[in-house]
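I have a structure I would like to understand better, so I am pasting it below and will then ask my questions one at a time.
Only a single protein chain was left out; the remaining protein chains are all shown in position.
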Amino acid sequence: MRSTLKFAVPLAVAALALGACGTKGGETPAAGGSGGASQAACDQKIGMFGALTGPNANLGIYIQNGVNLALDDYNKKNPNCKVTLENYDSQGDPTQAPALAKKAIDDKKVVGIVGPAFSGESKAADPAFNEAGLVTITPSATNPALADNGWKTFFRALGNDATQGPAAAKYIKDTVKSTKTYVIDDASEYGKGLADIVRKDLGAQVVGNDTIQQKQTDFSASVTKVTSSGADALFFGGYSPEAAPLIKQLRDAGWKGTFVVADGVKDQSFIDNAKDAAEGTIITCPCVPPDVAPDFQAAYKAKYNEDPNTYSGEGYDSATILLDGIAAGKDRENMVDFVKSYDKKGVTKQLKFDPKGESADIKVFAYKVDGGKIVSEGEIK
Amino acid sequence: MSTAATARPQDSGPGFRERVDNLPTAAKILLWALFAVFLFLLPLLNIPFITTEGSDFGGVLFTVATYVLVALGLNIVVGYAGLLDLGYVGFYAIGAYTVGVLSAEHGKLSWVVVVPLAIVAAMISGVILGAPTLRVRGDYLAIVTLGFGEIVRLTLVNLEYLGGAQGISNIPKPPGLELFEVPSIDWSSGAPVVDLDTTSTFLKFGINDFVPYYWLALVVIGLVLLFDILVKDSRVGRAWEATREDEDAAELMGVPTFRFKLLAFALGAAIGGLSGALFATKSGFINPQSFELLLSILFLAAVVVGGAGNRWGVIVGAIVVSYFPERFREFADFRVLVFGLALMLLAIFRPQGLLPPRRTVRAKRADDRQAVLEEGEASV
Partner (left out) sequence: MQFLIDNFAALTVTGLTLGAIYALVALGYTLVYGVLRLINFAHSEVFMYGTFAALWVVMLLGGRPGAGVGPVVFWVAMMFVAAMAVSGLIAVLLERVAYRPLRKRNAPPLIALISAIGASFVLAEIMGLRSRIVAWVGLEENLRDYVRNSRNNAGMPTIISPQPIFTVGGYNVTNVDIFVIIGAIVLMVVLDQFVKRSRLGRGIRAVAMDPEAAALMGVNRDRVIQVTFLVGGVMAGAAAAFYMLKIGITRYDAGFILGVKAFTAAVLGGIGNLRGALVGGFVLGLAENYGSALVGSQWKDVVAFVLLILILLFRPTGLLGESLGKARA
């Protein structure tokens, strides 16, 4: 019987403790920030949603760097009313995304989210953000179908694959003047989506197709397919970890054609790893060349000791939109309308959204790897 | 007999288990009921320290619950029947995709119909995989099952029909009711306060509240546990034990070992499929990324760390494997490193698992006693 007591006593105590204490809430919540509309509410936060650790963290960290830079600018101008960044590290994993989204939604101080960074996690988390009315501006998820879900909180600070794919195809046809093109994708949502658009636009000049897997390192079968097809250009839809060994092995096998890739490869690590094999690679990107925004370029370099990387600028722009909203005294409810009607020049483009939440002003640029640097070849028109 | 047998005195009085066993039945039922109520209220109590800071606690608890379910299923295969399965995620994926394909991608079947179908589909795939491969013995089975898990994942990635890398979106929610609001507890002032703002609607399966899904999972776990207890204590459970300990001897004694192994495989697969179905229901979106090989390894780690063969042990193991990485988000980039270290330490200091099955404990004591007899005293 003594042991029964041992269990029962703490339980009884716990029950008493709960019973004795009061309640809170239950009435209409007096939300903070609904005071003076002209004055910014303090201690507000913006969220960064994406892979910050784990194997996919590179992209997330490049974005986060841009976001932090925007935050520094803002906090320098508003030293008495700082905004902080809340990180939601999804590791790029759609399984973790919904619970993190809920966490962000429950934190009433979070007025807007930069992210989710990938398309997969966007599909898992955005329905929740939409239901809660918490605005998201993604600096990197490029799947075209994301905008078709009718999510009123969804905004995209860059062009989607449907704008980039045709531009890439056009460049391959008109500038590279390829007549026999091989197309490879990495079976990822991004890579396959993009490659399928390119395949469609190029039509009959596609001499062959192949699909590799992410994290694959040996491409001997694909290399044989490309070289034996006699292709004079290869479009690869995928990311830099696979693009680097792929082009290296192709060049090792003596293939001389033009390697064309998209923004997923616009990353200094591609050149660092593929070394000489990267020379001459054409990279399409719906992003404005850095010389358009030299101030951002310089500030980034000063803070991180390296050049802005893929989507750093988009991260900066996305955060700036939200911070402008905070400065204008917007809270979570009216931030959506603020973003919807936003129209200002950012470091990557004119920041303006169409009714579906897509960037209204998309220009796709071509870049070329030249002397170990990614240099602009101008807009693809 | 190892010379370094760690013989520890085992006479430290009755263990926790014996003490609970000795309680009167009424007290036992009361204790269980209280414990169950506590589990159901857990996501709303927001108990400091236990509650995950970095991610929504209800969502984390649901994930933990799916791991518990998976561990119970895999325990039948690994713990009871002694078959090393490194591709369990395949069944989990088949369950999830059955729900996704039939209720969103290519059909509009209701949740109530789809979940049983998912269980059946996983079970059939278990039989299809098991029938030819269970004749392969021991560690060879590990690589065959590992291959199966990869085949399933790659098929999901590469078949447009199954959604491909895009995955399947807008998986419908289970039918629910909206009966009443359950308040939660707020600890921000130091003492617990009932918070009437943050509530959970009883049995509303929405997008932004994972608590009802957690409750659903708890009910399912309860049912699976009941089933597990009944099967383990039946002729089937004894046949598995005989097969696991000495397959040849069991065969000679007239146990149709192959059929029982296949049964274990099918039952394990069915529970894995059920768990996958719940996962798909709650997340509303699935893609092949959620079914990587690494997950199979984590599932196996849950079973072995907890104590293969002991249903309570594997539950603890599942909690360790799924809860701790979420709880210790502040380790950020070092989470996996710390997790790896923890696995190594657990393996070294609890080689029989956190809660080893009673049989193993008995066998180990007998071993130790024999060591004492053989060598005069146990060396340390």
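Order of writing sets the chain letters: A and B. Residues in each chain are counted from 1.
Convention: contacts are C-beta pairs under 8 Å (C-beta built on N, C-alpha and C of every residue); 3 or more make two chains touch, one makes a residue touch a chain.
On a predicted model such as this, the values are computed, not experimentally measured, just so you know.
Trainee: Can you tell me which of A:89, A:126 or A:210 touches the chain that was removed from the display?
Mentor: A:210
Trainee: For the chain left out of this view, which of A:143, A:160, A:178 or A:249 touches it?
Mentor: With A:143, A:160, A:178 or A:249 as choices, the missing chain is touched by A:249.
Trainee: By the contact definition given up top, give the residues of subunit A that touch the hidden chain.
Mentor: Interface with the chain not displayed, on the subunit A side: 54-55, 57-58, 187, 210-213, 215-225, 227-228, 240-241, 244-245, 248-249, 252-254, 269, 272-277.
Trainee: Can you list where subunit B touches the absent chain?
Mentor: 2, 4-6, 78, 84, 132-133, 135-137, 139-140, 142-144, 146-148, 150-151, 154-155, 157-158, 293, 297, 300-301, 304-305, 308, 333-334, 336-337, 339-348, 351-353, 367
Just so it is clear, only the chains that are shown with their structure count from here on.
Trainee: Could you grab the centroid distance between subunit A and subunit B? Build each centroid from C-alpha atoms only and quote it in angstrom.
Mentor: 34
Trainee: Report the residues of subunit B in contact with subunit A in the complex, numbered from low to high.
Mentor: Going through subunit B, the ones touching subunit A are 19, 22-23, 27, 31, 34, 54-56, 58-60, 62-63, 154, 157-158, 164-167, 169, 183, 185-186, 191-198, 206-210, 279, 282-287, 289-290, 329, 332-333, 335-336.
Trainee: What does subunit A use to touch subunit B in their complex?
Mentor: Residue positions touching the partner: 3-4, 7, 11, 17-18, 21-26, 29, 52-54, 57, 89, 93-96, 98-100, 102-103, 105-106, 120, 123-124, 127-128, 131-132, 143, 145, 149, 187-189, 192-193, 211, 213.
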